[in-house]
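Part of the complex only, each chain left as placed.
Letters A and B name the chains as they come in the text, with residue numbers starting at 1 for each one.
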Amino acid sequence: MPELSYALDTLFALFAMTLIIFMVPGFAMLEAGLVRSKNVAAVLTVNTMIYAVASMFFLLVGYSLAFGSWENDTMSKWAAFLFQMAFVGKTVNIMSGGVSERVRIVPLMLFTVVMAALIYPIAVNLTWGANFLKGTALDISAMHDLAGSTVIHSTGAWALLAAILIIGPRKGRYTPNGTIRVFPASNIPLVVLGAMLLWIGWFGFNGGSVGSISSKESADAVALTIMNTNTAGLAGAIVVALVEYIRYKKFDITMILNGALGGLVAVTAGADIFDIYTPILIGAIGGLIVVFGVPFFDKLRIDDPVGALSVHLLNGVWGTLAVGIFADVSFFAQLKGVLVIGIFAFISSYVVLYAINKFVVFRIDAESETEGLDINECGLESYPEFTRTI
Amino acid sequence: MKKIEAIIKPYKLDEVKEALVEVGIEGMTVSEVKGYGRQQGHSELYRGAEYVVEFIPKVKLEIVVSNDDYLHRAIDAIKSAAKTGKIGDGKIFVLPVEHVVRIRTDEEDEEAL
């Protein structure tokens, strides 16, 4: 029944794609909740425009670059495209979140164009795509990275690291006398809503990456992948909650959610090939990485308002390597993949960001940063009717 | 005429209001403020680290009274209803008022209260 299987796989890809698109409001709400209320509309605008610009340039340029051809026998080629298109914005979302509260929108959009049309497609080309380095020393197609612990999460987070190095921390965050000033999240319900939408989106992200559901094996693989994905998220949340409670007798929900997201990133590389208990360990370590990663970057004065480096970079690396440890996959292949993509993503992002920064400076001027990006970049306030506390 | 400004703990507002009504005070204006004083703020968590919040939520009551009799009754009412004995109970300030108008009726001074 090839026709029905084609139809079923098309529906499956569309279902998975739709879940991933829920990550657009997911990232938007998460970040809108985490930043100060004077920067909320800016963060929301950035998230909206990343989806628009990245998807458009992936359609016009990136997809062909990544995969060489649009042809597809097993499902509608449009569904296959949509599924891949749903990924591309995420790399920039990861990056934009970490530089929020101080970055102008226009240069960010210029970088989005380059990321969606070039950098990300090249990373995909090398791993899931046409592989123009096939057979060379840099061929990394042996890396098992189901849904992008490295290809998506690390790529986006390497770009973020490059961006933070160029743009610097938020004004007033690191005082001259060495203390770190706290800018609490302005809206916790939005943080939770956003994280949960991301979590749900992950089912589509990882499950859909199996690529087919129309045979018994593939159906099992999809369901196992989603189950393992979820399990790692659970473990990440639980471990962070335990650590926080032991330390402070309190449950910091923003860290717990970051722990869940860390677990989800970590399991993304190998969710399809682990047994059902391994993700508990992988997610738990993913959570721990977040707990220790966030203050670690702060100590280095690398200012990342949403914790994206710990969630996406450290856990992207951890998750990819974990496949080489816990599954029947060469650790060396995994490490090589991490390094090649890492070096490529960091250097190319740094160069592009540096070049853009020469023409259209990323950093907003100090007075506008104090006043808030909403008024200065978006021309409005996010909560104009609510009195802001002191 | 005098104006009483009382800074109290927020959750004491209802009790203080009732105490004031009981002694015959029928009008007051309330606002939300933050206080800095001897009372230490609670500590909060931020991404795996603790820090102390310095400004503490308080409620400010403003009551204009027509004479010293009401003034003392109001002060006593506030003092007894707002006191917990713990640091941060707040302060009462008394300021002179020279003139009062009730907008609705154009009544002035004592009659406007």
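Here is the rule we go by: a residue touches a chain if its C-beta (ideal position, glycine included) is under 8 Å from a C-beta of that chain, and two chains touch if they have at least 3 such contacts.
Just so it is clear, the model here is predicted, and its values are computed rather than measured.
*Asks:* Expressed as a composition formula with the shown labels, how is the entire complex in this file built up?
*Replies:* A x3, B x3
Keep this in mind: only the chains that are shown with their structure count from here on.
*Asks:* Taking each chain's centre as its mean C-alpha position, how far apart are subunit A and subunit B in Å?
*Replies:* Their C-alpha centroids are separated by 50 Å.
*Asks:* Provide the residue numbers of subunit B that touch subunit A in the complex, in ascending order.
*Replies:* Within the complex, subunit B touches subunit A at residues 34, 44-51, 55.
*Asks:* Which positions of subunit A touch subunit B when the two form their complex?
*Replies:* 180, 182, 184, 244, 247-248, 250, 252, 254-255, 291, 294-295, 298, 307, 389-390
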